[in-house]
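With one protein chain held back, the other chains of the complex are shown just where they sit.
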Amino acid sequence: MATVTCKDFQGRFELPEDLARGSSPGDLSVQAHLRDCPSCRSFIEDLGKIRAAAAQLVASDPEPPARIWFSLRAELEKEGLIRDTPSKTPSKSWVRELFSGRFTALPRPVLAGGYLAALLAIAFGLSGPINSRINRQRWLDGTQSSTEPLSAQLMSAEKASFSSFPASESPVTASLHQNLEIVDNYISLCENSVREEPENELAREYLYEAYQQKADLLAQLNEQ
Amino acid sequence: MSTAQFVPLRFNWKTGLLAPGLLLVTSSAVFAHNIEKHFKVEPRSVVTIHNPNGKVVVKAWTKSEVMVIATHASDKVEVDAEQTGNRVDVMTHQISNSISPDDLRADYQINVPEDAELQIHDDSGEVSVANVLGDMNVETVGAGVDLEDAAGYLTVRTVGGSFQCIRCAGRLEVSSISGSFKLLSLRSYHVHAQTSKGNILFDGEFLPNGIYRLKNYSGVIEVHFSPGDSFDLSATSLKGKVNSQASLTPPAHAHPVYSKFGNAILGTFNAGHAKVELSSFDGTINILKRE
Partner (left out) sequence: MARVRRIETPGELPESEAIRLAQAGNAAAFERLYRLHNRRVYSLCLRMVGNTAEAEDLTQEAFLQLFRKIATFRGESAFSTWLHRLAVNVVLMRLRKKSATESSLDEMTEPDEESGGPRRDFGMPDLRLSGSIDRVNLQRAVDQLPPGYKAVFVLHDVQGYEHNEIAEIMDCSIGNSKSQLHKARMRLRELLHESMRDKAREDRKAAGNAGGED
C-alpha cells in the first residue's frame, strides 16, 4: 500500500465532498492516513465548518434596496424595452417596497394619525418616481393635498390628549409633552422646507418621519 | 419541589407562582422592601422587565439561572417575578390609585445567562445591561440606556433618554426624539441610529459589508475613522454643514437624487467595503480622523 502524505491527502479536492456525504474513500492508503493523522482529520473538519458557515452567510445579507428597481425601470423605459402603456396606478408591490421598512425604528402601535402617515406616504408615492418629467408645482400640490388632512388629524388628536390630562402631570407625561413640542417644531421646519423645495425627497422623508414620531408620541401619551 | 423561606414584614406578596424556585425575603429598613428570586432556565431564555420608574441593572453570569433582586420603598407598589417555561417576567405593579412618581419607584438587579433575550420597559430611571449576548429590546421615555459588551439584535427606543453603547456587536437600531447617542468601540455590522434633537457620536469599526446609518434633525453627528478603514460615504445636511477629514475618491456609481439638495459629501474611502450614510436636517456632520 503506497504511503499518502499530508500534501497528497490535502490536495485531493474531491475528498471533503465524499467524506461529507459519508462515502468512504475507496483508496485504502487514504483511509489509513485519515485514521492516523490528526492534522488531516482537523483539516477535513475545518473545511466542513467553513462550508457550514458559508451556507449561513446568505441569510445575513441585506435586502436589495428599492432604488435598484426604480433606477432599472427608468433605464428600461428610456431604452424602450418597456413597451406597454404605463399604468396610472403603480403596482402595489412597488409602493409596498418603497415604504416597507421606512418606519421600522418606531414599531409601536400608533394612533390613526400614524396610519394616516403611511397613507400619506402611499398617496405621495402615487405621484410616481422622481424624474425630470415631473414638475415642481405638481410636487407642491401633491404634498399639500396629502399633508393638510393628516396635519388636521394629528392636531385634533393632540388637543384630545392634552385635555384628558390632569393639571399636574407626572415627569413621564411632562417629558412626552416636551418632546411633542420638539417634534411639532420640526414638522413646521420640514413643512417650510418642502414648500420651498417640493422636489427635495429628503425633506419630504424628514417630514413623513416627523409625522410618524408625532403619532407615536400621542399613542404613548394615551397609554399613560 | 421548592422551599420557600420568608420573613413576613410590611409588604404585599403574590404567592400563586407557577415555578419552583428558592425564595428568600429580607427587610433591612422599616420602609424598604427587598425580594430575591431565582429561576432555573434552559439556554436562550427570555427575560422581560416592566418597570415604570427606577433603575434596572442586568448583568450576565455563567449560571443557567435568572436571579432577580428588587428593592422598593413604597408599599403602594409590589414587584412580581414569574416563570412560565423558559420565560421570566418581572414587573412592578401599582396597587394604590393615589401614588406619586417617587412611590412608583423600584430598582432591580438582575443576573441572566449570557445568551438570554431581554425585553425591558422602563419609563424613567436608568437601564444598564452588561455582557448579555442575546437579542435585546429596550424602551424608555426618559430613562437613559447603557449597554456594554452586548451582541445580538439590539433595538432601543427612548423619547428623551440618552443612549450609550460600548463594545457592542451584532445589529443595532436605536431611535429617540431628544436623546443623544454615544456609540463607542462598536463591532456591529448594521447600525441604524436616529434621533431628532440629539447628538450622535460614532467611534467604532466599519466592518466589510457593514451598513451604518446615522440620522438626526438638528445637533451634531460625529464619526471617527482610521486610515485603514474602508467605506462608501454619503453625508448630507439639508441646512447645516458637512465637514470631512477623509480623502475620498469620487465613486463610479450614481447616488440618490436628493444629494443635489443641501450640503453633501459623497465618495469612497479606500476600497469602500462598508456603507456609511449620515443625514441631518439642519445639524452639522463631522467626519474626523482618529488621532
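Note that the chains are named A and B in the order they appear, and that numbering of residues resets to 1 at the start of each chain.
Definition applied: a residue touches a chain if its C-beta (ideal position, glycine included) is under 8 Å from a C-beta of that chain, and two chains touch if they have at least 3 such contacts.
Treat the numbers as computed from the prediction; the structure is a model and nothing was measured.
Colleague: Name every residue on chain B in touch with the hidden partner chain.
Modeller: Against the left-out chain, chain B lists 187, 189, 207-209, 211, 230-232, 251-254, 268, 271-275.
Colleague: Using the document's contact rule, name the residues of chain A that touch the chain not shown here.
Modeller: So the residues of chain A touching the unseen chain are 5-7, 10, 13-14, 16-17, 37-40, 42-43, 45-47, 49-58, 60-65, 67-69, 71-73, 75-76, 79, 81-84, 86-87, 91, 93-94.
Keep this in mind: only the chains that are shown with their structure count from here on.
Colleague: What whole-number Å value describes the gap between the mean CA coordinates of chain A and chain B?
Modeller: Between these chains, centre-to-centre, one finds 21 Å.
Colleague: Along chain B, where are the residues that touch chain A in the complex?
Modeller: Its residues touching chain A are 52-53, 101, 123-124, 139, 141-142, 155, 157, 159-160, 173-175, 177-178, 189-190, 192, 194, 196-197, 211, 217-218, 236, 238-239, 254, 256-258, 261-262, 279, 281-282.
Colleague: Quick check: in the complex, which residue numbers of chain A touch chain B?
Modeller: For this pair, the touching residues of chain A are 60, 62, 67, 71, 104-108, 130, 170-172, 175-176, 178-179, 182-183, 186, 189-190, 193, 197, 200-203, 205-206, 209-210, 213, 217, 220.
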